[in-house]
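Chains shown are a subset, placed as in the full complex.
In this document, chain identifiers A and B correspond to the written order of the chains, with residue numbering beginning at 1 in each.
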Amino acid sequence: MITSYKIINDPVHGFINIPKGIVSDIVAHPYFQRLRDIKQLGLTNLVYPGATHSRLSHALGAMHLMRDAVAVLRSKGIEITQAEEEAASAAMLLHDIGHGPFSHALENNIIVGVSHEEISLELMKKIDKDSGGALAMAVSIFEGRYQKHFLHQLVSGQLDVDRLDYLKRDSFFSGVAEGMIGLERIIKMLSVKDNRLVVELKGIYSIEKFLISRRLMYWQVYLHKTVVAAEQLLISILRRARYLAVNGHSLAGSPAICYFLVRDFTPQTFGREEVLEMFTRLDDTDVMSAIKQWQFSEDPTLSLLCRMLTERRLPKLKLLNSPIENPEYEKGCKTIRDHFKNEISEEELSYFICTGEVINRGYDSAEGEIEILSENGEVNDVYNISDMLSAKAFSQITKKYFLCTANFN
Amino acid sequence: MITSYKIINDPVHGFINIPKGIVSDIVAHPYFQRLRDIKQLGLTNLVYPGATHSRLSHALGAMHLMRDAVAVLRSKGIEITQAEEEAASAAMLLHDIGHGPFSHALENNIIVGVSHEEISLELMKKIDKDSGGALAMAVSIFEGRYQKHFLHQLVSGQLDVDRLDYLKRDSFFSGVAEGMIGLERIIKMLSVKDNRLVVELKGIYSIEKFLISRRLMYWQVYLHKTVVAAEQLLISILRRARYLAVNGHSLAGSPAICYFLVRDFTPQTFGREEVLEMFTRLDDTDVMSAIKQWQFSEDPTLSLLCRMLTERRLPKLKLLNSPIENPEYEKGCKTIRDHFKNEISEEELSYFICTGEVINRGYDSAEGEIEILSENGEVNDVYNISDMLSAKAFSQITKKYFLCTANFN
C-alpha cells in the first residue's frame, strides 16, 4: 500500500504536505476519511454559521504543526529520528479518530461509559494490526509509554499541537478573532529539558496570551449559552429516541444509529470487532438525517423536540455562578406544564427542562503544567513565573450552572 | 411574527446585522434554516477540506453586501426607500433557496427539467403567500419586473452581490488565496446610470482583478479535476440508484430522497404543494446518509460506487481542449471491462466511464455586461475600456472536455 506525496490547501496554515508512507496511508484510510463528515464543533454552527469545519481538517492541521514542532526541536539539537517524526505525526492524525458525531451529546446518552480517547486507542490498535504493526510506535507515543516523553506531550498535554491547531482553527472558522494565537512564535519557543516539553522564557508572553485566548474561546464559543442550549436539546432528542427504542418503538434511521440506540457498552464490550465496525459507520449525517425523519414520528414529544432543532427554536439557557435553586427550577417546570395544559408526564417534562453545569477547562492542572525554561536552565510552572496571571486561575476550574428551558414562542 | 434584532459573527465579513422585520423573519424560516445543511460547494471539500461552508452562510453574506451596496448608492444620491432595501435584502437571502443538496449532481438525475432558479421562485412565492404578501416587492425585484432595474442587477447580474460574496467566501474557506477580491473597493465604486448598475471608471482595475479572480476560482476550485471527478461519481451513484428504484428495487434512504428517486417532474408539476414540501426536506444529510447505507446494497454496482465515494477512491479525470476521441474512450472502456473480467453489461459500464464537458462561466455576456461609467457620463462595456483584458475572453465561453474513468487501484 503506497500512496503518493500530496499537498493539501488549508485556509488556516496554507499548504500542508502529506509525506508518503504511514502518514499518507492513514489519510487515505476509511476511518480517517470518516472524520470528513463529523463537524469539529458539532452544533456550534447554529450560533457561528462559519463553524462548519470538519474533524478531518483539524487532524490534518495538528499533524502539520507536529511536523513544524519537530523541525524546531531538531534545530535546537534535540534528536528526533525520521521514524519518531512519522509516528508522532500518525498519532496526531489519529488522536481524535474515536470521536463520534456530536461527541458531547452522544457520550451523554448513546455511548455511555466509553470515552472517545479509549475508542481512539482501540481504532489505532486495529489499524496497527491491519497494517502489520506499522503504528506500534505511534500507539506507544499516544499512550505515553514511549521513552521520549516530550513526544507524548506534543500529542496530548497542556500545550499540545492539538490545542494549538484547534484554538486557531475554531477561531478562524467561527470568526471570533480574539481567539487567534501566535502559533508561529509559540512553536519557535518550544524546547525539551530532561525529556519534558518546555517553553523558553522569552515565550512567556505568548503563553499568557495563549491561555487567555483559550479561556476566551471557552466562554465565547465552546460554552456559548446558545450552543450549550442546542446541545441540551440534542441530548433530549437522543434520550427520548433511546427511551422509545428501548421500549420497543420502531424508529426510522440508519442501521448504525439504530444499532447504538438500543445497546449499552462498557470499554470492554466496545472493543469488539462488530461494535467498532458499526461505530466507524456513524457520522453527523446519521444523526441529522434521523432527526429530520423523527420530526414526523408518532411520538409527539420526539416529534416536537426534533422540530425545535431543525427549525432552530432553541431552549433558553440561564447561566449562573451558583447551582440553580429549587424554586427557580420549579417555576420553569410550571411554565412547561402550563404550556401542555398539564397533560405531560414527569418523564416527558424532563425533556423540556433541565439543569446542569459547564466547565471551562481553560487550564486544568490535572493535565500537568506548562513549564517555562529560564536562561539559567531552571524549569518552573508558568504560574510561578507570570506576574500577570493569577495563580488562582491555574489552580481552579471555572464552573457555571445552568437552567435550560424549552422555548415555545 | 416579530423576531428581534441580531448580530451574527461571520469570518468573512465580521459582524452581520440582521434587521428586525422581513429580513429577520426570513432568517428564522425553516426553508432558510434548511440551507444550513447544504454545503455551498458540495463535494469540493474532498479536495479543499476547509470548504465545508453552508449555503446559509453565503446567503447571509450576500444580504450583508446588499445592504452595503445600498448604503453606497444612497451616498451618491440614488434614492432607495427603506422598503426597497428590505425587499432587495430579502431577495438576496432567498436567491438560492431553491438549491437542493449537491445541486449540480441532483439536477442531472433526480430533479431534471426544473432549474434551481425556478424552484427558488416557487418557494419565494409560497413564503410570500403564507406571510400575506410581505415578499411581493422582493419577488418583483428577483424576477426583474421591479421598475428600479438596478436592484435586480444587484441580486442577479454580471456584478451582483451574490458573486461578490461567493467568490470571497469560497476563496476564504478553500484557502485558495488568489481568489480574494477587493470587495470594499468594488462596492464603493458602484453607481447607477439610467436605471442601470454601473461601475465608476476608477474602479476598472478592481473589475479586471475581479474577472481574473473569478476565472481563477473556476479552474482552480469549481472545475478542479478531482472535484469534477467526484461529482461524476455522485452522478453515477444517483443514476444507478434511480435505475434500481424505478425498476422496483427497494432502497434504503430517507422518505425525501426516496420520493425523488422514483418521480419525474416538469416545472409545472414541481410547483405543487406536495412536491415543494418534500423538496424542502431534502439536504446533504439525506444524500450522504443514503450513500453510506447503499454501500451495503445487494446491487454490486451501487455498492461499489458508494464505497468509492465514502472511501475517497475517486475517478481519474482527463481534461482536454477538444472533445475526447473515440479510440481513447474505447481504450478506457476496455480497461474497465478487463477489471470486471468482461462480466459487465453496457448499462453497468456506463457508471464507471463517461465523457463530458465543463464550462468556465468566468464571464458570460449572455447575462449582460459590466458597464463602466466614465467621468463624462458615458457608459461602456468593460471590454471596450480595458486595455489589459482580451475582448476575446469576453465573447467566448471557455469549454473543456473530459474523460472520467473509475479508479480501481
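The rule is short, and it goes like this: a contact is a pair of C-beta atoms (placed from the backbone, for glycine too) under 8 Å apart; a residue touches a chain by one contact, two chains touch by 3 or more.
What you see is a predicted model, and the numbers here were worked out from it, not measured in a lab.
Participant: Number of identical chains in the whole complex, 2 of which are shown?
Facilitator: Result for the total copy count in the complex: 4.
What we mean here is this: only the chains that are shown with their structure count from here on.
Participant: In whole angstrom, what separates the CA-based centres of subunit A and subunit B?
Facilitator: Inter-chain centre distance comes to 32 Å.
Participant: Can you check the complex and tell me which residues of subunit B touch subunit A?
Facilitator: Of all residues in subunit B, those touching subunit A are 8-12, 14, 28, 30, 33-34, 36-37, 39, 45-46, 48-50, 52-54, 56-57, 60, 172-176, 252, 254-256, 281, 283-286, 288-289, 292-293, 296, 310-312.
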